[in-house]
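Every protein chain of the complex appears in place save one, which is left out.
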Amino acid sequence: MFFQQLVNGLTIGSTYALVTIGFNLVYGVLELTNFAHSSFYMLGAYLTVFSMTWLLGRVTPLGFFIGLGISIVITGLLGALMDKASLEPIRKRNGAPITALLTTVGVQTIINNSILLIFGTESKPFPDVFQLGKVYVGDTVIQIFQIIIFVVAILLMLGLSYLVYRTKIGNAMRAISQNATAAKLMGINVNTVITITFLIGSAVAAISGAMMGTYYQKIDTLMGASVGLKSISSAVLGGMGSLPGAMFGGFIIGIVETMFAAYVGSGFRDAIAFIIMFVVLLIKPSGLLGVKIETKV
Amino acid sequence: MAEKILWANNVSQHFGGLVAVDQVSMELNKGEIVGIIGPNGAGKTTFFNDITGMYDPTEGQVFYRGKDITGKKPYEVTELGITRTFQNIRLFDRMTVIENVMVGVHSRTKANIVDSLFRLKNHKETEKKAHEKALSVLELTGLADFRYNYATSLPYGSQRKLEIARALAAEPEILLLDEPGAGMNEMETSQLIAFIRELRDLGYTILIIEHDMRVIMNICDRIYVLDHGKLIAQGKPSEIQSNPDVIEAYLGKEH
Partner (left out) sequence: MVENNQNPIDKASQQNLDEAVIKAPIKSKEKPVKRFFTSLLEFWAKHQTAISLAFLAIAILFPILFNQQYFLSIGVNVMLYATLSVSLNLITGFMGITSLSHAAFLGIGAYTAAILSTRLGANFPITFLAGAAMAGLFGLLLGLPSLRIKGRFLAIVTLGFGEIARMVELNWMSLTRGPQGISGIPKVSLFGWIMKTPAQKYYVILVILVLVVLAVAAIMNSRVGRAISAIRDDEVAAEAMGINVFGYKLMVFSISAAFAGLAGAFYAHYMSFIDPNAFSFAQSILILSVTIFGGMASIAGSIFGALTLLALPELLRFLIDYRLIIYGFVLVIMMVFQPNGLLGSFNLKHIKQQAMFRKSQERSES
């Protein structure tokens, strides 16, 4: 019973982690709470299933991967477009951080309601093309796809960490996050690097969306909203801007939520994430693995 | 004998492993102008922050008129009679010059939200006093003609003056000036020197941080020298000028 709950909690946690990793990539570079991230996640799921079933008509693993490829490209480009069209002008004007935050809220509203208008409110089936089955460990049931989600979450974390810490573009990202002005003086094309960050972050969101669609076998227009807010909680808990923090924050929130539902009652399970977030922000705003927030007079 | 009104006793300020202010003691007598000098990063502004409650000193106490004010909130320190200006000008951007100064009168008026909602007597008295006080301070500082301009539309030197005007509106006994002459040209500096002397004649006691030695040597009765958070010298301007430690601290830094 306990291990079953742990597996379920870890799976839900992995979904939060998947979304939070891309969110924290952007936050790490720009210190921007990107509310539109969860919309790209939902958009990624819709575009994958749309490409796979209606565009290609191939409900096969190959169709899934082609659909996912199309989805990644479009979602990534839209993320880059959001930055170029709305966030870059604000940066150039040296606008207040809250201005950029509200811009992403606006983009979120646009994407969510556009999808609502195009695909309707009712949930859409998302075919599970893999049909991987399940394994039994004692009396605990584990679906193979649960393991895959968990592994993908870790791989994405490692992959993005590699990108940030071991590649040229990653060096540029870290330089910008520490001091954008100095980075510019060192010859880094700050705006391009930031746009690429959004491109990667949104593309990762598309992967997460497609994974979730496959796991739950249905998607709806609210999937972004609920996971999006939870992923902000995960980010706060793990440490805003930290990639390993995003993963652990997601895992912990998922497990705590599931345990709470199993042993206390399911009524307030959705409130747990926010209560955790609330407490972390009040006690240790930098989270578990985040960098200390400097204050200065 | 001089009347000691402000006394800092072995004040230290640590930030993690960094010791920004290290066991600094100093005193200020009624009616004096006392200078704090030292190279950049010597801990001068941090020490101001410790006195005015912006920081909580790691060690030591600050006494004002015999009362321990260590750890008091900045607004409480202002209410008690110690007001400061800022090294990096911090005016209220979207308020006019007169409104900036009227904010300074805040701690000397008392209309609360209920008074204002119902336009009670307290509200009217407060508005009258705030307006009159602000105007008189603006006339003293020569800014009255710009009173309805936005604070940030003033030339740089006037913005520094407005910072002082705003602090004066709080009717302080002690005025803490953090580099009031920074960025001023020769003429503005001369005006500033005359103005600070005028303030002393009006009865204010002044503690001033300044890099411009012309200002410091001209107006200060006594000077404290900080370096790397430590107090390395104190005394009359003439003594400080010939103090070997001070010369080393400055030359060692600049050469």
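In order of appearance the chains are A and B, and numbering begins at 1 in each one.
Here is the rule we use: contacts are C-beta pairs under 8 Å (C-beta built on N, C-alpha and C of every residue); 3 or more make two chains touch, one makes a residue touch a chain.
From a predicted model like this one, the values you see are computed outputs, not experimental measurements.
Chemist: Using the definition of touch stated at the top, determine which of A:S86, A:Q143 or A:S161 touches the missing chain.
Modeler: A:S86
Chemist: Which of A:F2, A:F130, A:Y165 or A:F278 sits in contact with the chain that's absent?
Modeler: Reading the full complex, the residue touching the unseen chain is A:F278.
Chemist: Touch as defined at the start, partner being the missing chain; which of B:A42, B:V62, B:A170 or B:L207 qualifies?
Modeler: B:A170
Chemist: At which residues does subunit B meet the chain that is not included here?
Modeler: Here the touching residues of subunit B are 52, 54, 73-75, 78-79, 83-84, 86, 88-96, 99, 102-104, 106-107, 109, 111-113, 115-117, 119, 123, 126-127, 130, 147-150, 152-156, 166-167, 170, 183.
Chemist: Can you name the residues of subunit A that touch the chain not displayed here?
Modeler: Contact residues on subunit A toward the absent chain are 31, 33, 85-86, 89-90, 94-103, 105-114, 116-117, 225, 229, 232-233, 236, 267-268, 270-271, 274-275, 277-278, 281-282, 285, 295-297.
As a convention for this text, only the chains that are shown with their structure count from here on.
Chemist: Express in whole angstrom the distance between the two chain centres, defined as the mean CA positions of subunit A and subunit B.
Modeler: 49
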